[in-house]
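My questions will all concern the structure given below.
Apart from one protein chain that is not included, each protein chain of the complex appears where it belongs.
For clarity, chains are labelled A, B and C in written order, and residue numbers in each chain start from 1.
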Amino acid sequence: MPLDYRRFNGPEDSVSYKRFTKDYLKSYDELYKELLDDNGVRKDGRALSEARSMCMFFARTDMVSQAKGSAYVELRKTKVVCSVFDPREIPHQNEFSQLGQIFCEVKFAPFSCPRRRRPHAPDAEEKALSVALRKALEPTVCRHLFPNYQVDVFIYILEHDGACLSAAINAAGLALADAAVPMYDIVTACSVAIVGDRLFVDPTEAEEHVATISPETNSNHGVITMSMLSELKQISDFTLIGSMDTECVNTAMDILEKECETLVPQIQKILVTNVVKSFEQRQRLEEEANDREQALNIKMEEWRKLLNAG
Amino acid sequence: MAGLLLSPTEKVFIVHGVQEDYRSDGRSNIDYRPMELETDVVSHASGSARLRLANTDILVGVKTEIDVPSPENPDLGKIEFFVDCSANATPEFEGRGGEQLAIGISNLMQRAYHSSQAFNLKQLCIFESKQCWKLYVDILILECGGNLCDAVSLAVKAALFNTRIPFVKAALMDGGNVDLQLSDDPYDSKLLDVGSAPLQVTLCKIGDKCVVDPSAEEESCSVISVIVGITGNSSCFSEDNSSPDTGGKFTTIDMNGPGSVAPKTLKDAINQGRVAAKLLDKSLGEALLRERQESVKLKKYSYGFLK
Amino acid sequence: MTDIYKLIHPVKYFNDYVSRQVRPDGREFHEQRNIKLNVNSIKSADASAVVKCGNTTVVCGIKLELATPKAEEPDLGFVVTNIELPPLCSSKYRPGPPSDNAQVTSNLVSDIIINSKCIDLKDLCIASDKLAWVLYCDMVCMDNDGGLVDACLIALMASLKTLSLPTVTYDSETEEITVDTSVTTKLNVHGLPVATSFAMYTQEQRNIILADPSSYEEDMCGGLGANLIICYNKGFICGSQKFGGSNLTTECERKAHKIAKGRAQIVEEVINVCLKNYQNEPNQ
């Protein structure tokens, strides 16, 4: 790997201290056991089919002042910031493109992953996430309205505790709406991790990790992320990794469809609040302006009187 | 695809044909086009295969290197996919023009081979937490005539089937380092167990129906296609028929294109893909076993690109 | 209406405000923006802090790693500081490798940290010539609205002050390393460098310095970032840089130093209060 001379680099042989702790290499069974307690409840107190979005979904728009539209989504520990900028002409293009384009970039903070330090240069996972995000957003944006222009969508993942792709898609949907980019429908996404016959809805990083390790037996495992346009009943992107049979895929799809639908009212609420807030703000500004004008008029009157008198 | 121009009427013709289950080249919606497959075409590689599916031409070479296993998985080997879109396919790929497509395909392959149920990396381990084999699967796309993903996955499986890994003759422990001596004899080598390696089937949504193996013309009529990766059946790839039927599990599902699909259509498509993959896997196994027998009897004639 | 005016006549718009002794966001010339600070909100990092100076938001995360020290400095550990200006923080930045501006800012912060000697690199050494800590401190700007260096430094110092190192035992014979995360020691931080940015503007022979400028003010004063950065560490100057902008008169300089000194105390207080609150939180 070539040395990145634009940044300060640490020593080449540095490794995370976690490699030397006792529980660095745990067996598959140990890891699996840690996910659930004796009552079949997940470590953070959720039931298997319970999504974090139900209780702890925290999202707001208008996060980045310099961007046209922005959003912040927090699923307990997973934290994602998204900003959307004004459309600009597609750079380095010879031909006229009938449809506008969406440019997505997903980036992990160097300190975002609990297991290792992320490199500064974009790696394969970030590129794959960027592509998945673009595919999820393309069907919902009215791209014919800005031909030959591209909208930049930037995602920064501050902390990764599972389901970061679905958090990123939700954040991007909010930010696009905040930036007033015309869209057909609200886009929502959700993930599920599959370990054997158990389905973990909206998984944490630990659950995703176990689901991506292949077990010794021939049982199902994997992670599925699905994004939907709920009003139009359309799936805009579907990503599966792991190994599972048809039945498992079908059940997971039904669950994800339901979860995506439950997200819609929450997102609608955030958007409505946003509109109300910006309306109030504008009203307040207008009132202030009126006040100033009146004060000015009064002063002008006084001066005129003085002039007339003087 | 590059340089392909279709008039609206031509597109309507294709869409109507698909609706009637009778495509413009005479196939039904679940038929593949004829393919040509030859293994062992590149002598510098440990395993290689060339697949020609109508106008799509793929050359795959597998190279092996000794590497240190990653600390998280000390008992696993490594596999890496690299796709190169040759400018021979279309002038648009000149320089770095094909990079986007290449990254997309290699990511898809990497994900399809991720699970140990698809490809067991334990067979690449030499010496736990010290040394392992790293397979470089280099995919060269020479011509694009539609349906790249399927062709790539078939050619990769064939090349891996053809790959020989030399036996380790001796290992010297020197402090913490291991010094390996490899066998020089090309026949003194082991074959990989690739029976369960996944095949990918692209289902192209045209109108309301899905077709397998779309031609470049058909691809331009569709806004969305579903790619499913399905593990293979090991019993099709071994000469004794005793091993049980396995496979048929999904290792990847992905959507490609700017459109979207209804949940019902997606479910139908992945089922259709599973059926198609099973048939494809069976015929690939037969072809590869036949070729291997021929090469054992020294009857095999090498065609390369001269045919 | 004002938005359009600002867009069409940016300079005139700015001048109108300045000639009335007020800044576009309603502040006085010497007034700084509110500072909000929160520590250890990111659990995947070994220490972290989020700081907001007005709109400017910076997140700092520290990851700990172990490495062999350099042969020429066998008793010293490493502190690697980098500033990331991702394209999402402002439309000025594009995806790809760090821009020149990001590199300059990165260098500046790194120089301040080294010159202020707030971390003794000897504290980071575990076994001479064999093993030492590496502190990867990454400051990520989430929203760049001016005064970037100030915010980065606050975030960095706050997270360094909350950092504790796990116990490491190094067996010199077997070269075996064991880490015990249950027992940790706090990192010693000496001093507290605080930077204050200024933008300098000349209007009709009048030299004006604007403390803690917003990104719009920085643009108006003709700099890629702030024009003047003064850094104080516990009442002592530990750095002063000037980049472009109008000429700096002695009078202005004196005024700037006074503001910077005052601000250093305020920031110190903010950090201390925040750390105290964090330590007193019951769930920590």
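The rule is short, and it goes like this: a contact is a pair of C-beta atoms (placed from the backbone, for glycine too) under 8 Å apart; a residue touches a chain by one contact, two chains touch by 3 or more.
In the analysis below, contacts and distances are computed from a predicted model.
When the listed names "Exoribonuclease phosphorolytic domain-containing protein", "N(6)-L-threonylcarbamoyladenine synthase", "DNA replication complex GINS protein PSF2" or "Putative exosome complex component RRP41" are checked against UniProt, the chain not shown comes out as "Putative exosome complex component RRP41".
Listed by label, the shown chains that the missing chain touches in the whole complex are B. Residue-wise, the contact with the chain that is not shown comes from B:Gly145, picked out of B:Gly17, B:Gly104, B:Gly145 or B:Gly195. From the set B:Met35, B:Leu76 or B:Ala89, the residue in touch with the chain omitted from the display is B:Ala89, counting the whole complex.
Seen across the whole complex, the unshown chain contacts chain B at 3, 42-45, 48, 55, 57, 59, 61-63, 65, 82, 84, 86-91, 94-96, 136, 138, 140, 142-145, 304-306.
The working rule: only the chains that are shown with their structure count from here on.
Overall, the chain located most centrally, as judged by its C-alpha mean against the mean of all protein C-alpha atoms, is A. Per-chain Cα centroids separate chain A from chain B by 32 Å. Chain B and chain C have centres, each the mean of its CA atoms, that are 50 Å apart.
In terms of their C-alpha centroids, the spacing between chain A and chain C amounts to 27 Å.
Residues 71-72, 74, 103-104, 107, 110-111, 114-118, 226, 231, 246, 248-263, 266-267, 270-271, 274 of chain B are the ones touching chain A in the complex. By the touch criterion given at the top, residues 4, 6-11, 13-18, 20-22, 63-67, 70, 77, 79, 81-83, 85-86, 105, 107, 109-114, 117, 120-121, 152, 154-156, 158-161, 289 of chain A touch chain C in their complex. On chain C, the positions that touch chain A within their shared complex are 1, 42-46, 48, 55, 57, 59, 61-70, 78, 80-82, 84, 86-91, 95, 97-98, 103, 106, 110, 134, 136, 138, 140, 142-145, 166, 168, 177-181, 215.
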